[in-house]
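One chain of protein is taken out of this complex; the other chains stay put.
Chain IDs A and B follow the sequence of writing; residue 1 opens each chain.
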Amino acid sequence: MNRRDFLKAVGAATGGAVVAGCEPKKGTYKAISPLFPLPEGRIPGEPYYIRTTCTECPAACGVSVRMIDGVPLKLEGTPGHPVNDGSLCIRGQAAITRLYNPRRIRKPMRRKSTGAWEEIDWDQAYGAIIEAVNRARQEGRKNLYLSGRTAGSLGRLIDEFCRKAGFERLPEYEVFDYAALRQANRLVFGIGEVPFYDIAGCDFLLTIGADVLQTFGSPVSQQRQIARARRENGLTWVHAEPHVSLEGLQAQKRLVVRPGSEPHLLSFLLAAYGKSIPGAPPSGAAAVSRATGLDEGSLLELAEQLRKASRPLVIAGGVSLGGENGLATAVLCAQLQAAGGMTARLDFGRSLDMGRVGTLKDLQALANRLERGEAGVLFVTRTDPAGTAPDTMRFAERMEKASFRVALADAISATSEKCDLVLPLSHSLESAGDAVPHRGLRGLVQPVAEKLLHDTKTEGDILLDLLDEMTAEREFRSYAAYLKEQWRAEFGPGYEPQFSATGYLVRTAARQASPAPKPVPAQALKTTAMPEGPVLALVPSIRYYDGRSRSLKLLNEIPDPLTTITYGEWVSVAQQDAQDLKLQDGDELELAVGTWTRVLPAKIQKRLPPGVMMVDRGVTGACPTRVDPASGGEVAWLTGVRVRKTGGAVRLPVMSGSPSQHGRGIIPDPVHLKEGGNAHGDGHGKEHGEGHHNLSLYPEQEYRDYRWAMAIDLDACTACGACVAACYVENNVAMTGRDQHLRGREMSWIRIEPFYDREDGADFLPMLCQQCDAAPCEAVCPVFATYHNPEGLNAQIYNRCVGTRYCANNCPYKVRRFNWFDYRPRRDPQLRQPHGDLTDSIELPLDRVSNPLVSLRKRGVMEKCTFCVQRIREARDRAKDRGRKIKDGEMVPACAQTCPSEAIVFGNSLDPESRVSKIIQQGTHRVFEELGTRPAVHYVNGPIPDARLKNSDRGEA
Amino acid sequence: MQEYRFEDEHSYLHKLQELVDSGVPVRRIHAFSPIPVPAAEQILREKPTFVRVFAIAGALLGMVAGFALCIYTVLRYPLIVGGKPVVSILPFVVIAFELTILLGSLATFAGFLLNARLPYIPRIFNPDEYGTHFTILVEEER
Partner (left out) sequence: MTEQAVEQHHRLERDILAAMSRPTKWYWVALGVSVAAFLMGMALWLYMILTGMGVAGINNPVGWGVFIVDFVFWVGIAHSGTLISAVLFLFRARFRNRFNRAAEAMTIFAVMTAGLFPLIHLGRVWFAYWLFPYPNNHLIWPNFKSPLVWDVFAVSTYLTVSAVFWYVGLIPDLAIARRHAKNRIQMWAYRVFSLGWVGSVQQWKHYNKLYGLLACFATPLVVSVHSVVSWDFAMSVIPGWHTTIFAPYFVAGAILSGCAMVITLMVPMRKFFRLEEIITVKHFEGIAQMLLLTSLIVTYSYVVEYAIAFYSGNTYEISHFVYRLLGADEPGHYRYAYWVMVACNSVLPLLLFFRRVRTSIPALFVLSLFVNVGMWLERFIIIVTSLARDFDPYAWGLYKPTIIEVGITIGSFGLFFTLFLLFCKALPVLAITEIKEEYT
C-alpha cells in the first residue's frame, strides 16, 4: 500500500467519522411541536411560555410552562387563570421533577413466569391484552376497567372503549374521595358534590378539620381567597380540629376539639341559629363543652362571632370527615350552612369535578367480585388501590384472582407490582388532553416536551390503539385528533386561539345556588363516642397529597412545615404523651392496630392534643383504615392503637435547630414583646432600629436606578412551602439527600422557619438572603467573591469563590450554602461522590431539570439567594429594548411569583411609587435590625395594599 | 604582620589597650573575638554603625508601600463591600504595619551584610580558626 492509498484511506476514514458524528442523535435536534403553532419570530434562547394544566391533584390549576428552545424549565401558574391566577402550590412546582422522575417506567413491561419484569414493545403488549380479552370472553369472565379520577374528554373515550371492547367501567377510585361530604350534600341539598367555596366573599370563616391550605378542594384557590379576604374584608378565620395542622396554626383562632366530637360543636352552633335537628347530639352549652373539651366561654364567643358576621362560612372536611362521625359532621355542617344563610357562598355550579369517583364501598364490591373470581382482564389506571385501600380489603392478593391484570401507570406501585402487564403512561407535559378544575371550566393539557427517554403513551392513545387492534376501525389518527374533535363539538369552531392563549375555556354555567335543605334520615346523624385510649390519625400531607408525590425527591428535600423533617417517615406524638412514654425525638415506637404493626420514629409535636398521634398520609401507604358504612368513606382515625417503645432510635432529619425563637424578636409580634423582655427583644429592635440606621461611620452607598427590596406579609404567609420548591427549580439548587441533611447540609436558599412560641399556635417566617446594605458577609471575603452590586444585591460570584466559608460564618441569618461535595448529577455511578449512600446523589434524568440561565455550582464554592438575579437581568434587557426602566411588578423572583397568598412583594425601593416602597413607608420589621446590617427584606404583619401582582405586565406574553 | 593569641578576654583587652597606648594606629590593628567585646570597640575608637539607617529607611518604605498597595488596588477595581467606602484606611493600617515590619527587618539584615562585608567569599573557601581564641593582628609599617 503506497503513500497515496494510505492518504485516501485515512481521508475516507476521517470523513466517514465526521459524517457519522454529524448525524443528529434522537432528542437533540428534533423540534418539539405543541398542539398549536407557536407565534412567529421566536428568538432561540429566549424563554417563552406554553399554557397547559397541572395534573398533580383534582384542583387542576392552570400552568404556564417556561420553555427555552423547546425544553421545559419550570412550571408557573397561569396569570389570570380562574383557579390559581398565577400561583402554584409546592406540588405543582415540583411537578416538573415528575417528568424526569428516575422511577418512571420507560417501556411496556410484562411479568415473566419467573416473576421478573421483561421490557417488551407496544405491539407485543397489545397482542397480550387482546389474547387475554378473548380468553376471558371464552371463560365467561367479566373484563373490568378501574381508573383514578377521570375528568374531561378522556372519560368519554373510556366509555367508548368499554362499550366497544366489552369492558365494564367501574366507579373510579380516589383516596380523597370526599365520600362523607358528597353524601351529606346529596342528603341535604340533593347534589352529591363538593361545591366551590366562595371564601373571598366572606368576613368570617370557620373551618372544621378542613385542610383548606393543603389538599382539601382547590388549595391554591382557597389560599388565595383567604389571603384576599383577610386584606379586603378583614376576614376572621377560626379553625376547629381534633389534631394540629397547618390550618390550625395559620388561623387567627384555633379550637382543639375531642376527636369525633365535631357534631356536638355543630349542633351547638345550629342551636345558636335557633335550629335543632332531630337526631342531632344535645346542643346545650354544658353538654357540648363536656363532649368537645372546649370551655363554654369560647363556645359562646364562637357562636357570637358566627351570628355577628355579615357573610360567614363554615366548611367541614379533611380529618373531621374521616372519622366515625364523619357523615354526621358533614350533614350538620350542611344544615348549618343552610341555617346560617351561607348557601350563597356555596356554588354547586362550579363544584369540584369528581368525575365518576365512587367510594370505598364500590372498591369493596370490586374486591368481593375479584374474590369470587368473576374478573377476567382487569385494567387499573392512574390509581393504586393495592397500596392505599384499607388493608382489611386485602386488595392486593385478591387482584391476583383476575385472569389478566393490566396497569397503566408512570411508576411501579403496589398495584402494578401485582399486574401481568404494565403500560407506561406519558407525563401530562408530554401528552395531549384536557382537565376539568371545576364544572364549567375546561383546562388544556398539551405536550410541551418531547418524550426524551421514555417510550410512553397517553391513556387516550393506548385505548385508541387497542380499539384499532380489536375492532379494526380507526376514526382518529391519535388521541390529539380525537380531542380536537371533542372540543370542536363542545365549544364550536374557532375555540383554538383562546384555548391555546389562555390554556382554559369557560363555559358560563348559570350560578347554581344550593336548593333548600331537605330533612335528613336520622341514621345519617348517628354519632358514636370515640373509645378511650390513644388514637392514630392519618392526616393529608401537603407534600405528598395522598402519597402519590412520595417518589419525588424534591418534595422529600423540602421540610414538612410543622416538624421540619425532610426525608423519611415518622409519627407525631403530643408533648405530654412523650413525657409519659419518656420519648426523645427519633425514639422508635411500635404502633399496632389489629394485625397491622408498624415501627416509626417519634417526633414530639407541639400543640398536638394528648392522646392523639399523627401519621402523614402520604408517608405511610397502606394502613388499617376501615370503610365507614354510613358514607362509604374512609375512617382514617385508628382507634385501639397499641403503642410500644421498642428502645431503638434513629436520627430524624429535622432541619430546625430549635422550635423556639428564644425571645429574639425574629418575628414581629406583640407576644414576643411581652415574653422576650430582654434588651434585644423585638421591642428593642423597634425602638432603636431607626437609630441603628445612622449609626454608621461610613456614608450610605448610593444607588442609581434600582435598589431591589422585598416585603413579606407574615399574616398572609401560610408556610405552604411553594416558594421553596419554586426556588429549587428556578435556581438549580442541589438536592443533597437524607444523609447530607443529617449532617446539616441542606442547600435551600429560602426556608420557612416555624417557631412555637405563642401560648397556642405558632409563627412561621420565610428566611432568605436579606441582601443587607451593610452585609457582614461581604467585607470578610478575601477575594471579593461576594460584593454589593450597584442595584443593592448581595452578589455572589461562584467562579471567584475559593471557599473560605467566612461569609457563611459571618451571616447572622445563616442563609449561605456551601457545596461540600460536587452535588451535580453524575452520569457514571462510579464517579459519584462517596457521601452517604449512592441514592443520595441526584439520579438521572433528574439532571435535566436545570435552568440554563443559572450556572451550576461546583464543589467548594458558596452559593445563596440573589433575588433571582437572572430574572432581573432578563427584565432589564427587555426594558432596555423598549427604552424604559423596569416597571413595578414586571419582574418578580420565583418565590414571589408562585406565592399562593401573594405574601411576597418585590420591587425597586428607589421608586416611591412602587408597592414595595409604599409598604416600607408604612413601617416594617427587619430581622436582627439591631445588628446594623440594614436588610432589604422587610417583614410586615399585613395588610399589604393592592397585593395583586401585575400579571399582565409580567414579561411572558 | 604580628599576631597575638589569647585564651581569655581580659589579656586580649589588656593587649589591645597596650598597643593603642604605644601609639600603634588603630587602622593597623585587627582584633577578632569568639564573643562580642564592646570594650574593644571603644579602645579602637570605632565609629557607630550605619545599620540603623537601613532599618529606618526600610520601615518607612514598607509603610508607604503598604498603604500604596491597598489604595492603588481598590481604586483600580472599586468594589463596595459591607457598605464600607472603597478606600477605608482603617483596615489598610494592618497591611501597612506588617509591611513596615517586613521590609524594615529585611533592610536591616541587608544593611548588616553590606557593612560587615558578608558574605566574604575567600574566607568561605579557607576559613580561619574561629571560636577558640581572641586574636590581634598588627600590620607592619609600609
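Simple rule for what comes next: a contact is a pair of C-beta atoms (placed from the backbone, for glycine too) under 8 Å apart; a residue touches a chain by one contact, two chains touch by 3 or more.
Predicted model, so just to flag it, every value in this text is computed and none were measured.
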item	value
Residue among A:599, A:808 or A:856 that touches the chain left out of view	A:808
Given A:134, A:276, A:597 or A:660, the one touching the chain that is not displayed	A:660
Absent chain, residues of subunit A that touch it	655-658, 660-664, 666, 676, 678-681, 740, 743-746, 751, 753, 755, 767, 776, 779-784, 800-806, 808-810, 812-814, 816-822, 833-835, 858-862, 928, 931, 933
Hidden partner interface residues of subunit B, rising order	7-11, 30-38, 40-41, 44, 46, 49, 51-52, 55, 59, 69-70, 73-74, 76-77, 79, 81-82, 84, 88, 91-92, 94-95, 97-99, 101-102, 104-106, 108-109, 111-113, 115-125, 127-132
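The definition used in the following text is that only the chains that are shown with their structure count from here on.
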item	value
Centroid spacing, where centroids are CA-atom means, of subunit A and subunit B in whole angstrom	78
Contact set on subunit A toward subunit B in their complex	696, 698-701, 772-781, 784, 786-788, 934
Subunit B - residues contacting subunit A, complex	77, 79-85, 88
